[in-house]
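The other protein chains are all here in position, but one chain of the complex has been omitted.
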Amino acid sequence: MQFLSYFINGISLGSIYAIIALGYTMVYGIAKMLNFAHGDIIMVGGYIIYVAVATLGLAPLPSIVIAVVLCTLLGILVEKVAYKPLRNAGSSLAVLITAIGVSYLLQNAALLIFGSSTKAFTSVVTVPAIHLFDGQVVISGEVVVTVITCFIIMGALVLFINKTKAGQAMLAVSEDKGAAQLMGINVNATISLTFAIGSGLAAIAGALLCSAYPTLTPYTGSMPGIKAFVAAVFGGIGSVPGALIGGIILGIIEILSKAYISSKLSDAIVFGILIVVLLVKPTGILGKNIQEKV
Amino acid sequence: MKSVVKKVVSLALVAGMALSSVACGNSNTATTSNSGSATNTTSDALVWKIGSTGPLTGGAAVYGTNVVNSAKLACDEINAAGGINGYQIEFNGQDDEADAEKAVNAYNTLKDWGMQLFVGTTTSGACVATVAKTSADNMFQVTPSASSTDVVNGNTNVYQICFTDPNQGIASAQYIGENALATKVAVIYDSSDVYSTGIYEKFAEEAANQSFEIVSVGAFTADNKTDFSVQLQDAKNNGADLVFLPIYYNEAALILNQAKTLGYDVQFFGCDGLDGILSVENFDKSLAEGVLLLTPFVATSTDEKTVAFVEAYKKAYNGEVPNQFGADAYDAVYLLKAMIESGNLTPDMSTSDICEALKKEIVKISFDGVTGAAMTWVESGEVSKSPKAMVIKNGEYVPFEK
Partner (left out) sequence: MKKLLKMSKTSKQNYITYAMVLVVALIAGVMDATGNMSSLMSGLLVPVCAYVILAVALNLCVGILGELSIGHAGFMCVGAFVSAFFSKLMASTIPVAWIRFTLALILGVGFSALIGFLIGLPVLRLKGDYLAIVTLAFGEIIKNVAAVLYVGRDSKGLHFSLQDTMSLGLEKDGEVIIKGAQGITGTPNDSNFVIGVILVLVTLIIVNNLVNSRDGRAIMAIRDNLIAAESVGINITKYKLIAFSISAALSGIAGVLYAHNLNTLMSTSKNFGYNMSIMILVYVVLGGIGNIRGSVFAAALLVILPELLRFLNDYRMLIYAVILIVVMLFNWAPSALAFREKVKAKWKKTPDSTKKEVA
């Protein structure tokens, strides 16, 4: 029973990682860049919802819509200003560094606007918790909603990528940018679209992250962002179902290692398992193995 | 070779920016530090230069911001009331990012500015690094909130406003034991934090002498402080009837929330780090109902001094409520004022002379502040004051009576 409840806690945590990882993996798959600012866009989404709900008194759902729209715009803006000029730069590292710059920028801008003090986030989820076995196992409403949202988003993304023209263009760009361009695909527009979708997803992730763990500071997004990134790598970065699986597995590992090994060393254990996975299967659980050509 | 030229050009650009900022820096320092204290006289006149550092950016920013803001507030109040011994105060607060190296940089910046009295450093780890410097410079240092014993150990120029960590751990264990609050206790602490670890270790040691036993110990780290389900579950499974939280309120807010989700109704007991939980914006106060804390300061206290401080702080910093860090810093500045007045010091004395004079004053003084009445200090730097046991009832802190 104890194990079961830890296991469910793991899935709860993992579902949060998964929903963040979905955005991460999309951007990586298509733009081939580690967008370190992704976690901070989540934070921005959280603050937008906070302001909409707590200050403007809007209902949760319209607030989330506003956050999605604003974060999408922010994502497009960031991509245009900081990433796009470096797309054909001499080294792919250049854009990694501007992503760090953007991450610092967003954190410090939030610090200036909202101050350093913690804001308590009102959960946007109204689904009641499920109590099993006389309350020995509890599944919170946030978890139920997050898991369902995860699957919906994953399904929608898979459909979008496989069934729409824009999605096929994304796939083509991720396979071979040059060839895609020759086929008449607007590579820049496709990548911008990817960032737009990724940032929109970040807003939803922000809503769910802050509902599950209801505090909000300018640094709320950074650690979950890195963890979700690890989750995306676990699952095979670039793979949409992989992100979901990676996120949930990561959550379970983290909780179980906290419960049964050491709560202080759980991060070390999570990273250790990541290393083992990558050494055995260098492209993650669901990642495609691409042979390097001469 | 092309790339070398390119790099040199761009580095020159950065250097140019840097240099221009130096230029601005020199001309601006005086004005920025004055902002807010309108009564300041010209720079030729003698003034007290009080500096402070704390994390103003980064994850610990809320603590440093409180310290720097409150110290500045105290300085402004004193200036408005005519200064100390007739001399105005100039205040300068610097960001140290809660990092040892940055704290030394921040301290050096203040030293270059001409600081005579140091109200810092906010966090223990960073403070240990600055203490080495102030001790070498013989600069008088009052730290509002760096509570580790390593801060004061072996230095005669450093004094604390806050309790030392071991003190809090022992006091908490004794309080729980003497009042028979529980028989089975669980602890959740931050193993990556000096404050939290310090309290926990002494608490665990003292618990051996008390009537309760520790049945569950759950740690977390700065990188892993959102999910506490495991720690709470463990406490619950082991039948703990009290959970001791020697941590700060940000994490405590999450713990309370998750305990509720888990359906775990238990007595929570905290230290001074828990004060501030009711001031978290938008916080569901019903979650904190019944939480006990042993603290020298609560922002909702009806004590005259506290009310005045909290009101002034709210007015100066758009409605924010100060936490215990701010209160400590506020006391630190007023303590300096009281000692300078009783020692009859003037700002034309050298920093080292001021330090020597203040060392003699501080062991004599009995100081009433917002974080305690009749506070006294021993030569080793530790404060002696008594914490109050408070309980949260109907969204307010009220004195706890059994």
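By letter and in written order, the chains are A and B; residue numbering begins at 1 in each of them.
Keep in mind that, in the parts below, contacts are C-beta pairs under 8 Å (C-beta built on N, C-alpha and C of every residue); 3 or more make two chains touch, one makes a residue touch a chain.
Values in this document were obtained by computation on a predicted structure and should not be read as measured data.
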Write down which of B:50, B:158, B:173 or B:194 is the residue touching the left-out chain. B:194
Full-complex touch with the removed chain, picking from A:51, A:94, A:144 or A:187, is A:94
If you put the missing chain back, which residues of subunit A would it touch? 34, 36, 82, 85-86, 88-91, 93-94, 96-98, 100-102, 104-105, 108-109, 111-112, 226, 230, 233, 237, 262, 264-265, 267-268, 271-272, 274-275, 278-279, 282-283, 292, 294
Hidden partner sits against subunit B at residues 1-7, 9-11, 13-15, 17-18, 21-22, 24-25, 28-29, 32, 56-58, 94-95, 97-101, 104-106, 108-109, 111-112, 124-125, 128-129, 131-133, 148, 150, 191-194, 197-198, 200-201, 204-205, 221-223
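Heads up, the rule we're going with is that only the chains that are shown with their structure count from here on.
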Touch list for subunit B against partner subunit A, complex: 56-59, 61-62, 64-65, 191-192, 218-221, 223-224, 226-227, 229-231, 233-234, 237, 249-250, 253-254, 257, 261-263, 279-284, 320
In the complex, the residues of subunit A that touch subunit B are 2, 5-6, 9, 12-13, 50, 54, 107-108, 111, 115-122, 129, 131, 135, 138, 140, 213-215, 217-219, 223-224, 254-255, 258-259, 262-264, 266-267
